[in-house]
Every structure is written in C-alpha cells, then in structure tokens.
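The complex is shown incomplete by one protein chain, all other protein chains being positioned as in the whole.
Up next, subunit A:
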Amino acid sequence: MRTDPVEGAPGFHPASAPDYLPRAQLGDLQLRRLKAIVKRAYDRVPLLRERMTAHGLDPSAVQQLADLGKLPFTVKADLRDAYPFGLFASPMEEIVRLHASSGTTGKPIVVAYTAGDLEVWKSAMVRTLACCGLHAGDVVQNAFGYGLFTGGLGAHYGAEALGATVIPISGGNTERQLMVMKDFGVTALCCTPSYFLHLLERAREEKVDLGKLRAGVFGAEPWSDAMRRHIEAEGGIKAYDIYGLSEITGPGVASECAAQDGLHVFEDHFYPEIIDPETGAVLPDGAEGELVLTTLSKQAMPMIRYRTRDLTTLETAPCPCGRTIRRIRRIGRRSDDMFIVRGVNVFPSQIETAILAVEGVLPHYQIVLTRERGLDEVEVRIEVTPEAFGDTVSALEGLREALARSIEHVLGIRVKVHLVEPRSLARSEGKAKRVLDQRQI
C-alpha cells in the first residue's frame, strides 16, 4: 500500500498534498485552526458568543480537539433566524461572494465568503476532483446549477484550477447536454445522480453515444450503492460520490477516491464528528450517527458544530489510495429524509435498493404517504421499463408482486406498488423529490 503521495504521478495534484499528511501533523494543524476559529466566532458573532456564555464557556475551553465536543451545536434554523447576514464574522467590505439556499421551506439561508474562503473552497474542489481521478486535460461538463446554489460555481472553479477544460452548461436542456457530451469529447460530468439517470435514459432513446465519458462526479442528493452499480453498468463510467453543503462551503467537503469505499473528508478545513441524533452525545469512530461539521478555516462565516442531518459513520481504517484523511460512509440517509410508517423508520434509499434488486427496473420511483382512517399507507409508484414489461397480465402482476415482496423484505412492512407508465413521474434537474407526504395529521 502506498502511504506517501507520488508527486508527478498521473493524477496527482499538488493541492492534494494535505490529503496525505501524517495523522499527528494533521492533528496539530487542526487544533491550531480550531482554536483560532472558535476565538473568531466568539469575538465576532454575537449568537455564537451568547451560546458559549450560556454554557459557561469561552475560547480557552478548547485546549485539545476533543474539547470541541463541549461547544454548543449550530442548526439550520440558526441560519434562517439570522437571515440575511446575522452570522457573518467579516465586515461586508471583506466579503466577496454570497450564496443562498433555495428557501423552499421558508426564508433562504445566506452564506458568505472572503477572497481567502473562496481560495480554500477552490482547493477543496481541486482535491475532490483529483480524488475522482480527474486531471489536467479532462473535459468537464458541469451540469450542476449555476447561481445562488453553490454546486455550479464550486465545481467550476475547482475544475479550472485542476487544469481541466470546463463546459459551464449548468442544469437542464437534456438534448443539448447530450450533444455537447458527444461533440466536445467530454470525459467527466458533474451533476446529481438522478439527473444522470435521466440523461442515460434519453441517450438510449435517441441512440446517442456518450462518447469519451468515463467519470461521473455526483452529489447533492443521497443515492444507494445499487443505483451506483446500475449507473456504472448502463453508462459505462465510474460514478463517484462527492459531498458538501452550502452551510460549510458547498461541494468539496468530502469525496470518494478510486477505491469508492467511503468519502475522504478534507478534514484540515472541515472537522467531522459523529453524534447520536437523539442525545447529541459524540459517538466513537465507526458508530453510525449524525455528521456534525466545524469549519476550521472559514473567515466570513465560521460554523461551529453544524448539525448536517446526514447519517453516516467515520471510517479510520487506512484507505488503499494512501490518503490519511478519514472517510465518511456514503450518505444514503438523512435524519430529515426519514419517514415513520406504522412505527417503522423508512429511508427512500432502502426502497430504491429493493426496487433495483428486481431485475430490469430503473429507479424512477416515487413514494406517496397517505393516511386512511388513522392508518398510514405507503404507495410506491414505479415506472415500467421495456425490459420489465411482460406481454401478459400474469407477467405484470408477477412483476408488481416481486417488487412488493422485495420492498417488504427490506422494510418489514407491506406497501402498495403501482406500476405506472414511463415518464409519468416528474423528472428533476436537481435533487429528486422522492417522497410525497400527503398525510393529514
């Protein structure tokens, strides 16, 4: 196993050097940065100072990395309450960029960057793309949305700094995406995994060759291992999962490497903890819980112990790629994505895995929750594909029964399965909306 970066080897980018720091050296760097950022937050952000004071704490409470666990959490509602600029730690004249979430569930959240923050973000995205095996000379089609959403610009600047050729196509316009992919010799594509499925489907219908495409850099929504296998088999590419969130920086918080076995967290900038989502207690490495992130270098808007709602585990076992930074397990589940039906905790990714276990069915599906006479019902709508379509009623009944059994096997509860016509479920160019909760409670 390689334990040092091989400089000059294909694919190695100098920005990736921190990925390979000896653990002790990384720990020293993290502690130095943590002390500075906690002090900055305390000195400059009234909310964070009040929270610490209420717990009888000040920056001197942080003497080692484990002391981070004493500090109060920050949650998404804090960002909404502080709308628009209440959590900023830099004066407006030092802030060079603002991004915001879509705000579909109320006020958007606003995030800020100094020039230095943008440099850190860019280098984190270079490390992400290098992790996915991209290098100078790659032609990168960036189908993440540009604008207030962090995905588009984050991937854009990272790919440019890597030395790749960037096509800033943004999301949407599937016909043009396919034309560009083929005609421009695109080797790597950035988008959500569900949008790539849609591209694949259209490419097959229009008989468009994906050309030189070899890698997909997929993020912004949870997806299952089964969906990855399907994408890789159908698309003839390697599909990498990347992770990030606007509150922390945007994409570039963590990325899979060639081993595709967990996502390396760029933990010299983003410090990960795993907590019990119920009690808030810090869990040991290897235990599943909610990911909590602290920005170690962000100047404009430091985040101290931000609760991501994403469920995962921290892996400390050495990775074959040689990187020393820790990994999080692929996130297929969010604590706020989970729904409870008849007392059973259910995640959409579990249903996705069950559908894919039945041969020939693409995971275009939707979960509809209803309540009839006080009893919750789950209905899963699944589009029928030409491969799965048998010519007889008994074959279709058999398919539906196989899907229902597969889902029941995974969830332990019986659900209604409805076979629907192709393209009858809404397609998304961004994050797929998997669950329609129509329960009147």
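List of remarks:
Quick note on the criterion: a residue touches a chain if its C-beta (ideal position, glycine included) is under 8 Å from a C-beta of that chain, and two chains touch if they have at least 3 such contacts; residues count from 1.
Everything below uses one rule, namely that contacts and distances are computed from a predicted model.
For the omitted chain of this complex, the UniProt record lists the protein as "Amino acid-binding protein", which is one of "Amino acid-binding protein", "Tryptophan synthase subunit beta", "LutB/LldF family L-lactate oxidation iron-sulfur protein" or "peptidoglycan glycosyltransferase". Between the chain not shown and the residues A:28, A:209, A:397 or A:437, the one that touches is A:397.
Residue in contact with the omitted chain (choice from A:134, A:384, A:407 or A:432): A:384.
On the side of subunit A, the interface with the absent chain consists of residues 205, 384-386, 389-393, 396-397, 418-424, using the contact rule stated above.
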